[in-house]
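Every protein chain of the complex appears in place save one, which is left out.
Moving on, here comes chain A:
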């Protein structure tokens, strides 16, 4: 694997550890950590901080039956949980989000494809596939956007992003990512607001494609 240079910012990693990140962003962080030992180690260090704070927390009273109830459940059958593994460019949490079924691509034109993994009021997350050498339309962001490269690479005004690299884009960034020549660039992209494209036509198409 090539060297990862763009990592999860500290505050997002803490929020992920604490469980305060919306689901869409959590998926991107979990996928990056699956690909990046440095952030995995950092995440475990944050768990250590959480654990130390937990140790210092004053005790709350428990209801009397709680312990007995729990002890009586220890022999209950363990529910089967599906175990997902990495498949091709897709790390296990992404495979889990697709319930193991693989992406269902829809064409966006110009060879660009997307597969929406989830979309609700708190944000959306999708896979994007961009042919090598192709550009994604100019757009600004109504919110926070996290883009994780799973395969190939892209470059924009802020730098080059290869497999495993994470781009964090804010409201004020207007950028024009271009996929590097070579294999299709496949990204996992999450936002907490709809993207706004600069050109008129893509904006009209937006409701249709939900991009």
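Assume contacts are C-beta pairs under 8 Å (C-beta built on N, C-alpha and C of every residue); 3 or more make two chains touch, one makes a residue touch a chain; residues count from 1.
Rule of thumb we're sticking to: contacts and distances are computed from a predicted model.
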Exercise for the section: Given the choices "CbtA family protein", "Cobalt transporter subunit CbtB", "Xanthine dehydrogenase family protein molybdopterin-binding subunit" or "RNA polymerase sigma factor", state the protein name listed in UniProt for the chain not shown. Expected result: "RNA polymerase sigma factor"
Problem - Sole contact to the chain not displayed, among A:50, A:110 or A:133 - result: A:50
Exercise for the section: Could you please point out the chain A residues that touch the chain left off the display? Expected result: 10-12, 14-15, 17-23, 26-27, 29-31, 33-34, 37-38, 40-63, 66-67, 69-71, 73-74, 78, 85-86, 91-93, 96-97, 122, 143-144, 192
